[in-house]
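Left out: one protein chain. Kept in place: all the others.
As written, the chains take the letters A, B and C, and residue 1 is the first residue of each chain.
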Amino acid sequence: MIELTQSTIDTSKILKEVASSDAGATVLFLGTTRRTTDHLVTELLTYTAYEPMAREQMARLEDQARRRWPLQNCVLVHRLGEVAIGEASVAVAVSSGHRRAAFEAASWLIDILKETVPVWKREHWNTGQAAWVHPGVERSSGDVTP
Amino acid sequence: MIELTQSTIDTSKILKEVASSDAGATVLFLGTTRRTTDHLVTELLTYTAYEPMAREQMARLEDQARRRWPLQNCVLVHRLGEVAIGEASVAVAVSSGHRRAAFEAASWLIDILKETVPVWKREHWNTGQAAWVHPGVERSSGDVTP
Amino acid sequence: MKIRVKLFAAAQETIGRDEITVELEEPANIAQLRLRLSQEYPKLAPLVSKSMFAIDNQYAQEDSPLSENAEVACIPPVSGG
Partner (left out) sequence: MKIRVKLFAAAQETIGRDEITVELEEPANIAQLRLRLSQEYPKLAPLVSKSMFAIDNQYAQEDSPLSENAEVACIPPVSGG
């Protein structure tokens, strides 16, 4: 299951979705942004996506994971819009008959999702300023908006 | 947090327990017994423990994991008594600033928990028979009770 | 041919629009689009040099050919998760 959502990530629903009586192991990963990044205090995040491509890319990653590991079920969820610090912005859940496969697949999925799914984070700091996060791109003063 | 419980594992409570605004990553593992083991159909499980030692051993494993990885929080829960097929019998949850650490710690914890915590599973089959599970010990006919 | 390019995040913010159109001579590929964008929108150049491009919701290569009907997007380094 692939989901882009404006709402709080519902972990109970996700765990219900991946549960399977043939699966011995379920692994859930939740990614949360920490309060402090560098020396600025992040107060709020907003996420935006190239939605149709993000959905397609997430579905491709699920397919690839299913080809690589014997998975029963797989759920990928990313939040869009405002996300408070401490709330999960992303969830990956997989179930498998084998716990090694479940750990490896979940770990691979979050790595590749963060590298390839077209979603962008905007950090809003306690200074009142905000900027988009583009790893590897130097921020110019014009990128920080009041 | 270490828990041995007769009740259903409450994943929402566990995730709340491990949440931390300093943790970027949370990994939850749930272990469920599959319907089929070998050629017998397992209908129900009962778990028993050497409770004081199981608690102490789980606490030692948490300590070891915290020394080895930079964890924010750690929860280990094992069910005792009757557990229906498809319900989780064990949960491991950790939070960390780094997802690699969270995955490695959760994976290590479930491996070592299954190897060293004095908990035993009894399988109840659709034949009406039941037997304790002791990996590596050949089952004699006397171990299977009607 | 006219190629419409979707913009996101800092690219969208820099230009103030979520889509721009550039004129390219046929046949054209992603490398040529990348060059043209940097020339026509110098403020976008640093970000464009680090961006991927997508054609019809899939990541494209530098030599992937462009056509007028394709949905083209500039994908600056992503930061989901």
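One rule holds for everything that comes next: a residue touches a chain if its C-beta (ideal position, glycine included) is under 8 Å from a C-beta of that chain, and two chains touch if they have at least 3 such contacts.
Just so it is clear, the structure is predicted and the values come from calculations on it, not from any experiment.
S.K.: Quick check: which displayed chains does the absent chain contact?
M.R.: Within the full complex, the chain left out of view touches B.
S.K.: I'm checking contacts with the chain that's been left out. Which of B:Ser21, B:Thr48 or B:Gln64 qualifies?
M.R.: Missing-chain contact among the listed residues: B:Thr48.
S.K.: Since one chain isn't shown, list which residues of subunit B touch it in the complete complex.
M.R.: 31, 47-50, 52-54, 56-57, 78, 89-90, 110, 113-122, 131-138, 140, 142-143, 145
Going forward, only the chains that are shown with their structure count from here on.
S.K.: When the mean CA coordinate of each chain is compared with the mean CA coordinate of the whole protein, which chain is closest?
M.R.: Checking distances from each chain centre to the full centroid gives A.
S.K.: When the centre of a chain is set as the mean of its C-alpha atoms, what distance in Å lies between subunit A and subunit B?
M.R.: One centre to the other, that is 26 Å.
S.K.: For subunit C, which residues are shared contacts with two or more other chains?
M.R.: Residues of subunit C touching two or more partner chains: there are none.
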